[in-house]
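What follows is a single structure, and I will ask about it in a moment.
The complex appears here minus one protein chain, its other protein chains still in place.
Let's look at chain A:
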């Protein structure tokens, strides 16, 4: 019922359905044949069913320990816990490509189900584009990385999974991150459909924005989760490597953030149309290139799964078709889109334009820093690399004006603003930011952290004061405030939340720039102090886990003689894979993380010493908390009635029914 052959067949069926989904609605739309266009949603849903079945087959193979399947034999083992048997399905190259196409099919299904109020032709074209991209990736899956390959003779047990990947955080990281990446396929499809149609209007902006916001929320969560994973699993005390794979997720996030903002201008003012279409294309192109960077091995990194040239060439061809094709279409059709809404430089639109320019500049810097080393190697044969110092020096100065504009932007009205009046709304926030600046001078060192910290306080204060002003605190009665709170659109609440989240993340980053650490070698019972805390190694003992041997240390942390916590970091030795992993111990009070790692044991008997690494990370949890708040803000604005697709139409229908 759920064997690998059935799964393989279902995958091939889904690929054919995707090809039909690509060709028929496009052909039908050009002939104005409503029946052919109307087929698109049915095709999209049947493709989703076929692909879902195929994915289920692969999961069943992994759960039932069918080691005759190459993919399961290479990545699973009988002794693996059930959760990791399931999540291990997407912990490898073949499975992750299948997951990617499944999420793309889910997007197609979602457009079919939630897009009932879209014009038929537009929906048909959007689904056709999604089907085309789907077909490409499914072909990639079938031809170069078939997850259902059999192996003969079948081994008795699988080779198991990298113990580093056996972690609940990483188990759910890929699906969330991929949903973010793939979700931008929908705005991309909308952009291409609009180019084919030659028309972009406010309604288009309203249809695109929820999809972009949803994808952005997932991508934000995915990046935050990945960074958190590398913080508490890899045990090096940092949170972001500026590794090519991490940058590959940051780049579409930057352009996606710009897209979410510029789509507002299309929706409200019918401006920035061409630019928004270009951003939608660019964001998905960067998402695709992100997968390409990971999969092809052009950029080797800790995360890479596969280094197979055939796959690289296939992906490269796929990228050339999708990105090159859409950009060519853009060059051909974009001039026919004209903007109407006029605005002065000092206005809400103006601030959104500034936001877009700055985000894209930061994105350009990150792209340059990521792509320059491999290009240099290709062209000049010199091996170079750039790391944190480069990215810090080049991106932080561009972030400062962005933060400044974030605070001012929400206070500006559309079309034209009077500076004096706008500033009068911002006095309170500026005052709080000044206090923040003083606090930063006191607590932080370094010009950039101080400036970033003060501006983050400014962003938070300006967002809060903006909401307070809109609900009329201090101007109207409690009753009036309550009424206004109810009437304030959820997208305004969402925007304020997202901006506050961004401010909190920046504060977390500033705090982390002041992190302190010490590497010490101690006997049992010895005490060392780090930044005002006394760390004592109480005891070290060995124990045997399910599939590893572990050395666990007990470290007591005292502050002014009072016990704060006892940390239990471990070092685990996985014998089957001959791998060692480090289990970090973290104590957090949501303001400071105390982070302990146990290293090697040296010497014997009374002279045994242990190497410990001790970190004190101020405000570390805020980085991920801010990311979560940003995503919640996005989700909140997604629940806005105006953001739901076709809401006005539906409301009109309901009114008619009532009448």
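A few notes on this one:
Everything that follows uses one rule, which is that a residue touches a chain if its C-beta (ideal position, glycine included) is under 8 Å from a C-beta of that chain, and two chains touch if they have at least 3 such contacts; residues count from 1.
The rule is short, and it goes like this: contacts and distances are computed from a predicted model.
UniProt lists the omitted chain of the complex under the protein name "Cytochrome c-type biogenesis protein CcmE" (options: "Peptidoglycan glycosyltransferase MrdB", "Glycine--tRNA ligase beta subunit", "Anti-sigma factor antagonist" or "Cytochrome c-type biogenesis protein CcmE"). Here one chain is not drawn; of A:46, A:68, A:159 or A:361, the residue touching it is A:361. In the complete complex, the residue from A:30, A:79 or A:344 that touches the missing chain is A:344. Remark: the omitted chain is touched by one listed residue; of A:81, A:168, A:198 or A:397 this is A:397.
Annotation: of A:168, A:387, A:431 or A:446, A:387 touches the absent chain (contact as defined above). Contact residues of chain A toward the unshown chain are 162, 164, 300, 302, 342-345, 350, 353-354, 357-358, 361-362, 364-365, 368-369, 372, 382-387, 389-391, 393-394, 397-398, 416, 519-521, 571, 578-582, 597, 599-600, 602, 609, 611, 613.
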